[in-house]
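Below is one structure, written out as structure tokens; comments come after it.
A single protein chain has been omitted; all remaining protein chains appear in their positions.
Residue numbering begins at 1 within each chain, and the chains themselves are lettered A, B, C and D in the order written.
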Amino acid sequence: MSNAISLRGVTKSFGRTEIIRGVDLDIPHGQRHAMIGPNGAGKTTLFNLISGRFSLTSGTIELNGRSIDGLAPHEINRLGLSRSFQITSIFPRLTVFENIRCGLLWARGYRYSFWHLLGGQRALNEEADRLIERLNLEDRRNVPAGLLSYAEQRALEVGITVAGGAEIILLDEPTAGMSHSETEYAVALIRAVTEGKTLLIVEHDMSVVFGLADVITVLVYGEVIASDVPARIRGDKAVQEAYLGTEAA
Amino acid sequence: MEVFLVSLLNGLVYGMLLFMLASGLTLILSMMGVLNFAHASAYMLGAYFAFTISQYIGFWPALVLAPLLCGTIGAAIEMYGLRRVHRNGHIAELLFTFGLALIIEKVVQMTWGLIPVPYRIPAGLDFPLFTVYGTQFPAYRAFMLLISALMFGAIWLGLTRTRIGLVIQAALHHPEMVGALGHNVPRVFTTVFAAGTALAGLAGVIGGNYHVTEPAMAFTMGPIVFVVVVFGGLGSLTGCFIASLLMGLIQTFAVVLDYSVADLLKWFGFTVTSATPFHEVLTVPLPRIGALLPYVLLVLILVFRPRGLMGTRDT
Amino acid sequence: GPATAQGTIKIAYTDPLSGPFAQVGDANLKQMQYILDYINSKGGALGKKFELVPFDNKSQPSDALIALKSATDQNIPFIMQCSGSNIAAALIEAVDKHNSRNPESRIIYVNCGAVATELTNEKCSFWHFRFDAHVAMKAEVMARALPKEVTKVYLLNQDYLFGQSVQRDVKAFLAKLRPDVQVVGDELIPLGKIKDFAPYITKIKASGAQVLITGNWGPDMNLLIKAGIDSGIDLRYYTLYAHIAGGAVAIGPGGDGKVRSVMSFNENVAPEIGNKEAEEWTKAFRDKYPFDFYAAGFRTIFEYLQEATNKAGSADPLKIALALEGLKHKDFLGYETVMRKDDHQLISEYFVGTFKKGVKYDSEKTGLGWATEATILAKDLEQPTSCKMTRPAK
Amino acid sequence: MLEVSGLHAYYGKSHILQGVDLAIGEGEIVSLLGRNGVGRSTTCKAIMGLVRPEGDVRFKGRPIAGLRSDQIAHAGLGYVPEDRQIFAGLTVKQNLELGLKRAGKFGRWTFDDMFRLFPNLGERQDNQAGVLSGGEQQMLTMCRTLMGDPDLVIIDEPTEGLAPKLVEQVARLLDEIARRGISILLVEQKLTIALKISKRLYVMGHGRIVFEGTPAELGADAAVRKEWLEV
Partner (left out) sequence: MSADATQRAPQGRTLSAAPGSAGLARRAWPWLVAIVAALLLPWLFFDWSTHRHSGFALTMLSEIGLMAIFALSFNMQMGQAGLLSFGHAILFGLGGYCAAHTMNAVKAGAMWLPVELVPLVGGLGGLLFGVLFGYVATKQRATAFAMITMGLGELVAACALMFMGFFGGEGGISTDRVIGISLFGVSYSSSWQVYCLVVAWTAIAVLLMRLQTQTPLGRMANATRDNFERAQFVGYDPRMVRFCQFALSGFFAGIGGGLYAIVYEIVTFDTVAAAKSATALLAAYIGGAGGFFGPFLGTIVVVLLQSGVSLLSNAWLLYVGVLFIVMVMYAPGGLVGIIAQHAPIARAGRLRELIVPYVRILLPGAFSVFGFVLLVELASFTTIGAAQGKAFKIGPQAVDPATAFPWLLGAAALIGGGLWLRLEARGFRARWDALMADAKAKGVML
């Protein structure tokens, strides 16, 4: 089956320092793929490369077999890839509802229209509301996003990301800073909204990773040291000593 | 050759005057991020103070007192106004200083009248220093050059020998944190703003009698100073210095080089007649464009290099 | 209208009272007030006093029009303006439109100094009366006054209607009267923007000009001359406005004998022609204000208005305008003047003055002052006009 | 070393801290536990003078409640905030430099110590701090505070977003800090560490201290855990 994402010899350096050192990675359609690795390994950087925030130093990245070389983030997004951010990134002065709707607009083909009145777009608004319910934010619907609590903002972050119904979804530490219960809910939500989609997720919370992922890739100093099913990753010596430390054992 | 040399001197003097003004603003704009529209007003105040003081106790005391006065005013403004407004964001700050500019201009008009005041170059410096090809170079201009050079040195030391720069930049984003690390943020801000204002004041003392001391002087100097600072690049004193000289020279040489695009075209054997489209634009001589060259440069550099000449960060 | 009801005949006066040109507007205003007090002491008109209502126009046409609007709102019969031919042009059009649209609140435009030649030629209007010699006249005077040995002149003028007019007319008359003179430089500068004229001086020197001819006024005049004198280069200045507010100070002692100005009046005229009464009158102003009474000629203006209003027998602008047409009047110096009917241009005597030591009345406490070098009588000043005036139906 | 008694704090009208009492001795590691939103961070901020404290706060016997936070810092308190608050525009090195209370005046800690503890930072010392990875930023925050050579550090959730391995490294760092005779007030989500490294711990609930004791005691007291910690 064709790959949703495939990286070939991807490298990225900032000035002299090489952060990503030749990563090859294939993520087939519909797979839930987790990426773990020590801090500063390059996970977020890799996300930034795939989503077009940074430009490649060398190598190729293909989405659904199409090279994204030289494409701007919004162009990549239009190819059906959507990402979330490790450091929460929402539209603070817009209401929760509008945040979600912004996530929808382009996907629903409104582009830069200044002749549609959003008030009139029933289908659009209903779709946004449905998602808000799933995010458990109904009662915060009309609150400016900036006033939400940290956990709620993380949820919204995920919401904006999945709103457009992108087929490939990248989540960067979606549950960071959430309490246990919140984390559990978030995981359930992620599982639900990414049903049948391709998911690439970065997490430091092992319960999440092992709970969610079909395949786990371990990134250390910009190199993939292992990529396998959870069970075997947990067993893998290299991984333990490079990342998990004694905790998992 | 003659023209070149004399213009070079003129350009240098004008450039340095610009620098004197701009240096203060670099502190305020590029360190505190305040688009200080009242900066040129401080320049004006400096000039008027100097005028009044020099009437009673002479120019030299004024050279010291006027800037101090401006500095004090600056400090007051920062402590009782700007600090409050800071919370409401940059536009608020900008408008605050804008309001100040209006008030100061009016107050100046109300105290010193609408028409220029006779603020003269001190007799001690009012003699031709030397003559180039029959054109005299007044000693006062040399004095201006000296002062601005000193200013440059002083500021440079201030910025490199202390951590003030760091503290301010950090405090722009996380003031509490900087405080929690043991730095007295408010005091630093006040100091910097006061220093900036004082510098503007000094520029006023020097520039007021070189040009004319009149209520409109702030308004006419305002924009160009921003151009210099932004063009030079936020957070870079050297950039500001170079930009000042550049602007000074450009404007001076533009005046003496009497060419137009049309002449250029003629070079390529294409003559512009009143029939050719845009002939008005093509035939306008350089001296007329001189005044707007700085803005052309500003726009160009910002479009292609938002951090300016030597800026440390994007504008 | 209310104006007369209140027992005064109002005259709206709009000029720059703030901004770079405020100095000129302010000085004009003070001199006018002094003159008006005198006129009123001599009985005003129709038994009423004249009252000046100043409006600041910041040297901007649009602001002048606002002033016009409030003037017509208050039924003020006269609007007066001196500084800025561009503003004058705008006012002429606006007054024309207003008077044709609102016959019930007409107004007369009294031009006291906006002298671009066009204004009483192509652009002339029935409602516009100009009480100062226009540029072409002054240019001719200047061309005639230019010494024989001068062969290289440099033209520097402000880039607007007036400056352009000076540039054009001076060149024309030089070509006509002094074909031997060569224009080595010809420049227009933005109005009231330039702070440092040193570069221009450099340029002028390089051009090898012996004489600088300029119509600059206000800061553009004072800064230019100051820069010139400071640079110590050997150059003579033939100007139209070196004698108005701030000029003398700008020139300073260094300019002894270097500067000429084509002027309607200077404080030494009266003593020179031995007109005691006039001298007393100007001296009285001198004792009151720190600057020259260069606009004493404005007295002629108000005497015309006074006479015309009385002749018209009412403050109705139309009647007054008709009364003004072709009116003759002997001015306070004793010279014959006339408000020419076909273009509403005042034809009066004019002077050329030199700024030098040893005059009876010095200027702005500099110790130097204006000595009259030549006097041109009205008849010699007169020039034909191309004005085709449309008069309102009576 | 630090005694807090009857500490109250408000955000606008909402009364967050309702009389917190706690004490920390020389070179002691004390943890402050509790659910999200009970007011642990607010406690830290109140002690540091970042939110206006009401009540009595004494450091080395000297009352510090009501002082400006920079004065408190000079008294010898250090604070590591939960939302890192690194100075994105400045380089890593400059960030650390700002940690110093007086330019060029080092105390127990030098740049090299930090770079030895966290090699990542060493590699990145001339990079803008803003580009650091989430984890690196967390480390930087801690180092920055230590540079100021505090006698007591308040550390708010130091392990958030850190890889498991690094979490242990941080734990070790805390030990080292303590060994250099510096007391620590640690706010932690991850019970495991808190229990492991701290001698005593407080549990907060509803803006009050609801439990004080040793890790062992807490381990024993299932009731408290149930009511105030687990979910």
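The criterion applied here is as follows: contacts are C-beta pairs under 8 Å (C-beta built on N, C-alpha and C of every residue); 3 or more make two chains touch, one makes a residue touch a chain.
Note that the coordinates shown come from a computational prediction; the quantities given were computed from them, not determined experimentally.
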Original post:
Can you list the shown chains that the absent chain is in touch with?
Top reply: A, B, C
**OP:** Could you tell which one of C:94, C:136 or C:312 touches the chain left off the display?
**Re:** C:94
Original post:
Among B:96, B:119, B:193 or B:253, which residue is in contact with the omitted chain in the full complex?
Top reply: B:96
Original post:
What is the set of chain B residues that contact the non-displayed chain in the whole complex?
Top reply: 35, 81, 84-85, 88-96, 98-103, 105-107, 109-111, 113-114, 223, 226-227, 230, 234, 280-281, 284, 288-289, 291-292, 295-296, 298-299, 302-303, 306, 314-315
Subject >> Interface with the undisplayed chain - residues on chain C >> reply: 17, 26, 29-30, 33, 52, 54, 60-62, 65-66, 69-70, 72-73, 84, 86, 89-90, 93-94, 97, 101, 104-105, 159-161, 190-191
Original post:
Mind pulling the chain A residues that touch the left-out chain?
Top reply: 51, 72-74, 77-78, 82-83, 85, 89-94, 98, 101-103, 105-107, 110-120, 142-143, 160-161, 163-164
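The rule is short, and it goes like this: only the chains that are shown with their structure count from here on.
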Subject >> Chain pair with more C-beta contacts, B-C versus B-D >> reply: B-C
Original post:
In whole angstrom, what separates the CA-based centres of chain B and chain D?
Top reply: 46
Original post:
So that we know how the chains sit together, what is the shape of their touch graph: line, ring, star, complete or other?
Top reply: line
**OP:** Identify every two-chain combination in which the chains touch.
**Re:** A-D, B-C, B-D
Original post:
Can you name the residues of chain A that touch chain D in the complex?
Top reply: 14, 17, 36-41, 43-45, 86-87, 149, 151, 173, 176-177, 179-182, 204, 206, 242-248
**OP:** Mind listing the chain C positions that touch chain B in their complex?
**Re:** 17-20, 22-23, 26-27, 159, 187-190, 193, 195-196, 198-203, 205-206, 219, 222-223, 230-234, 245-246, 249
Original post:
chain A touches which residues of chain D in the complex?
Top reply: 35-37, 120, 123-124, 127, 131-136, 138-139, 157, 160-168, 189, 192, 231
